[in-house]
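Remarks on the structure that follows.
With one protein chain held back, the other chains of the complex are shown just where they sit.
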Amino acid sequence: MVRRIERKPVEKLDRLVDSVLGPHVPPIASVKPGEVVEVETWDALTRVTNPVTGPIEIEGAERGDTLVVEIMDIEMPDKGVTAIVSGFGALEGWLNLFEPRRKECEIRDGMIHYVTEDGRTLEIEADPFIGTIGVSPYFEAITTLSPGTHGGNMDCPDIRPGNTLMLPVFRPGALFALGDVHAVQGDGEVCGVAVEIPAVVTLRLGLEKDRTIGWPRVESDDEIMTVGSARPLEDAARQAFREMVDWMASDYGWEREDAYMFLSLAARARIAQIVDPLYTVVVKLDRRYLED
Amino acid sequence: MVRRIERKPVEKLDRLVDSVLGPHVPPIASVKPGEVVEVETWDALTRVTNPVTGPIEIEGAERGDTLVVEIMDIEMPDKGVTAIVSGFGALEGWLNLFEPRRKECEIRDGMIHYVTEDGRTLEIEADPFIGTIGVSPYFEAITTLSPGTHGGNMDCPDIRPGNTLMLPVFRPGALFALGDVHAVQGDGEVCGVAVEIPAVVTLRLGLEKDRTIGWPRVESDDEIMTVGSARPLEDAARQAFREMVDWMASDYGWEREDAYMFLSLAARARIAQIVDPLYTVVVKLDRRYLED
Amino acid sequence: MVRRIERKPVEKLDRLVDSVLGPHVPPIASVKPGEVVEVETWDALTRVTNPVTGPIEIEGAERGDTLVVEIMDIEMPDKGVTAIVSGFGALEGWLNLFEPRRKECEIRDGMIHYVTEDGRTLEIEADPFIGTIGVSPYFEAITTLSPGTHGGNMDCPDIRPGNTLMLPVFRPGALFALGDVHAVQGDGEVCGVAVEIPAVVTLRLGLEKDRTIGWPRVESDDEIMTVGSARPLEDAARQAFREMVDWMASDYGWEREDAYMFLSLAARARIAQIVDPLYTVVVKLDRRYLED
Partner (left out) sequence: MVRRIERKPVEKLDRLVDSVLGPHVPPIASVKPGEVVEVETWDALTRVTNPVTGPIEIEGAERGDTLVVEIMDIEMPDKGVTAIVSGFGALEGWLNLFEPRRKECEIRDGMIHYVTEDGRTLEIEADPFIGTIGVSPYFEAITTLSPGTHGGNMDCPDIRPGNTLMLPVFRPGALFALGDVHAVQGDGEVCGVAVEIPAVVTLRLGLEKDRTIGWPRVESDDEIMTVGSARPLEDAARQAFREMVDWMASDYGWEREDAYMFLSLAARARIAQIVDPLYTVVVKLDRRYLED
């Protein structure tokens, strides 16, 4: 039976521990490498700033290792919420006409039901993923609103069931936490909010000793991906592309010039979000170019 | 029989007319709205800065109209060229180790053959598109290296056969030109160069009178797309998202808040390039959300 | 007697020639290197987009030379205009409350008289300078709204009487033009408009053969200065700092590392403007560090 890590009651949420990823927060659970856990999460609009569940300590994890998070399942509720929040969103100040708004969307049979102001229902296929997932930075306590080398609020739809996320370990035990699951999200998350849901996430938490990566990486059956975060957005792309060159060179034997040129012909680059304190880009390469 | 517009002999290429889009360059041909033409183009590495073929005058086009370019076919040669160019590329200065490099790639049976330094051959499916395509700006003559509201060097792989590009008209006759065809390109065009080819492009040049758009738009069978260009990259994305909100509102009856929120759930945003004087982002929305 | 170059009558101003710096515009006058001229200019709010007077051909100027513009005098009218223009200015979209506004300011006894909404008069010392001044780019025709390596709309208050501006020459004859004089301007030109005036500018137009510079440079009695323009603003600063390192190395014998470190201790960096298509920074070094 899978062990379950419960979310904190809403009234006990505390920004100082639930809205940061950092070394000061005491772990709420400890797991052995390879263990599978079910983690309950709150949605991002719950009382305090984007609360996460954790930290979870991974036994034996040390600075310079890589945490390997296999995302096995996301259990969704039957509705989610989206919104326009005053002063937030990528077009804030560019289109001054947007009114704040809040909208519930039913989730049924794998579809999100979005009802427009004039009463039409549009169905979007649900594609749930973990918006905020990361480890403790080395010595900072970073708001769960921000992404970074430690993961965090990447809002990257590729961090979904069936894929594996790799995160660099900075602190003993890694101090892993997650939250902010989205039932679906468009690239860019342009109004600042997706379909926000509480959820139960099933994960296998593995560890690679003595393998050091610079930025979060994702593997799917078909692609390898790197996730960069920065401002301006082109620097997020550069971080992700550079990490991809490093990965191709270290794990797949590519000469660096070849890797750079080949990415210029075959990479995919998706904007994950342009609304958080740092912006996020995912760079992808098809595995077919990596096999012999 | 389709009329053919020839490219200029290489030795006659002149930066003042072939490397800019602008109102001073006299048209080399004039077409009626709805006419189909075959246009020969040089590759971007030909003698002068990214030469284009044109301008082609569209009869009756005036400021405030929209030029509608249906891309019917791209005829490729049997090889293309890619390169690392010193001082150019998105990781220039970020990875100082890249040596300049030039590589020919065979194009055969719809596949690009990329041979690595250590002699492996990787095959990438050819996906030819027009890198530089645009009209004259209102009063500037802009280098063909740069994209903008007038189109130009967008390096956007969605400007491909089967799709239709819309461009705002600024000058009488529109003064349309194109060049810089790529046999394939990765998102971001990270090293600054794709598989560069001369080509013959078949187009139908249509005109919508009295329809004014802000930025280039693309239609495929499945999606509508807007193309924004700016620095930093997030501003390119904002331009494209704003244009998409405008399009949804004006042509498909969306309330603006609904459009903004819905894009936050269902848009796709691809980085076209981060190597030209302005950077380019394409925002896409599936047509299924637009039909009744 | 000094030769006077008249501004065009307002009704003859034409965006295609008066609102660009470019190689297609025929010169309105030709001067010998070393000649002094008086140039009449319109203010930036005159009918067409930021009109300039010119181009003025400098005999013998060729690509790779440097144009040396000694600014001798600016004759001001007795009033100027400032404004808040809808959709323009550095806080546009950041402070949505700003109403468009237009205000005349008297210029008397070397002081600008600014009268507030509630009727107080504030006096600012006039410090007139040339907002837009440049040469033709090599093959583009760039709007007079934009600055660049060719000069243009730098809105840099150091381009003032007593100082000397150096510009790279790209086209035969340099094709020099100027306009957009400001009676005074704050750093950043934050609302997008300064005290805009028509003026008569007295200049000596010199030429240094075979001296090639990368960006505009300014010399005063006390300082040497470089002017960089780009987006984002940090890249404008980097351009200006890099040009300063080059200058210190080539003309004053500094080792490059010493120049870089020393600028980190002794440079001054002023934001000229953050409202034009590219932003502008001026980097300054006191001459006392350059003399033996």
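Note that the chains take the letters A, B and C in the order they are written out, and that residue 1 is the start of every chain.
Rule of thumb we're sticking to: contacts are C-beta pairs under 8 Å (C-beta built on N, C-alpha and C of every residue); 3 or more make two chains touch, one makes a residue touch a chain.
Given the structure is predicted, the values throughout are model-derived calculations rather than measurements.
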Contact partner of the left-out chain, one of C:Ile5, C:Leu165 or C:Ala194: C:Ala194
Identified contact with the non-displayed chain, of A:Val81, A:Ala141 or A:Leu290: A:Ala141
Residue in contact with the excluded chain [from A:Arg231, A:Arg268 or A:Arg287]: A:Arg231
Interface with the undisplayed chain - residues on subunit A: 15-16, 19-20, 22-24, 49, 138-143, 230-232
Touch residues of subunit C, complete complex, unshown partner: 82-84, 89-91, 94-95, 97-99, 101, 103, 112, 114, 116-118, 122, 124, 184-195, 231-234, 237-238, 241-242, 245, 254-258, 260-271, 274, 279, 281, 283, 289
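Simple rule for what comes next: only the chains that are shown with their structure count from here on.
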Centroid spacing, where centroids are CA-atom means, of subunit B and subunit C in whole angstrom: 34
Two or more partner chains touched - positions in subunit A: 94, 232
